[in-house]
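My structure is below; once you've seen it, I'll send some questions.
On to chain A.
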Amino acid sequence: MNARLRKRHLIFWILILIILPIIMIRAKINIPQQPIENKTYSKINEQKPFLIKESNDLKNGLKFNFRGENKNQISQLEVILIKPLKDASSTLFELNYNDEKGTFIGEMNETGVYRFPLKEQRLYGVLIFDEIKKDVVIKKVFQWD
Partner candidate 1 sequence: MGLNYQLVLWNKNKKVYDRFILLFVLLYLLLFWGITLITNSNTSLETLTIRSSGTLAILLLHIILSIGPLARINKKFLPLLYNRRHLGVSMFLIALIHGGFSIFQFHMLGDVNPIYSVFTSNLDYSSLHDFPFQVLGFLALLILFAMAATSHDFWLANLSAKTWKTLHMLVYVAYALIVSHVFLGAFQQETSPYMPVLMGIGFVVLVILHISAGIKEVKKDKQTYEASDEDWKYVCEIDEIEEDRAKIFIVDHERIAIFKYENKLSAIHNVCKHQGGPLGEGKIIDGCITCPWHGYQYLPQNGQSPPPFTEKVATYYVKIEDKKVYVLPKPLDEGTEVSPAIIES
Partner candidate 2 sequence: MVITIISFFLKVLAVYFGMGVLFGIYFLFIGATKIDPLMKNSKWIVRLLLFPGVVATWICLLPKLYKK
């Protein structure tokens, strides 16, 4: 190490001292507090009909909202992912009455709000499936009156 190198080290550390804290702080304060409202995908219904029913699985960081014109016309399943799922890519399926994987609903990965059109009015339940590991991640059965 000579004087010239010491100077170069100093320059690097001054730059690090200025730039990195800016990145670290801005990265943390820019994290959205709520799941992002506008995280919609091409196949997902952008409309937000009335909330008919709520069903939560907060332990897994999930909220399920059924939306529609009225309680007899439920047209949308809104899934709010509060915590990221452990698996990078997860698919949502209907859960049929045999507790097995039914019709494909849609895909989810990061935290956010997902809205899926529904064919079946009152879903028995849903199943989140990991396509890579071919494994069931979460099963949720809904209680209807």
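Here is how the candidates were picked: all candidates are chains of the complex that A comes from, given by their letters.
Throughout what follows, a contact is a pair of C-beta atoms (placed from the backbone, for glycine too) under 8 Å apart; a residue touches a chain by one contact, two chains touch by 3 or more; residues count from 1.
Predicted model, so just to flag it, every value in this text is computed and none were measured.
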Direct contact with chain A in this complex, candidates 1 or 2: 1
Residue ranges of chain A touching candidate 1 (in the complex, touch as defined): 1-3, 5-6, 8-10, 12-13, 16-17, 19-21, 23-24, 26-28, 30-32, 83-84, 86-88, 110-111, 132-133
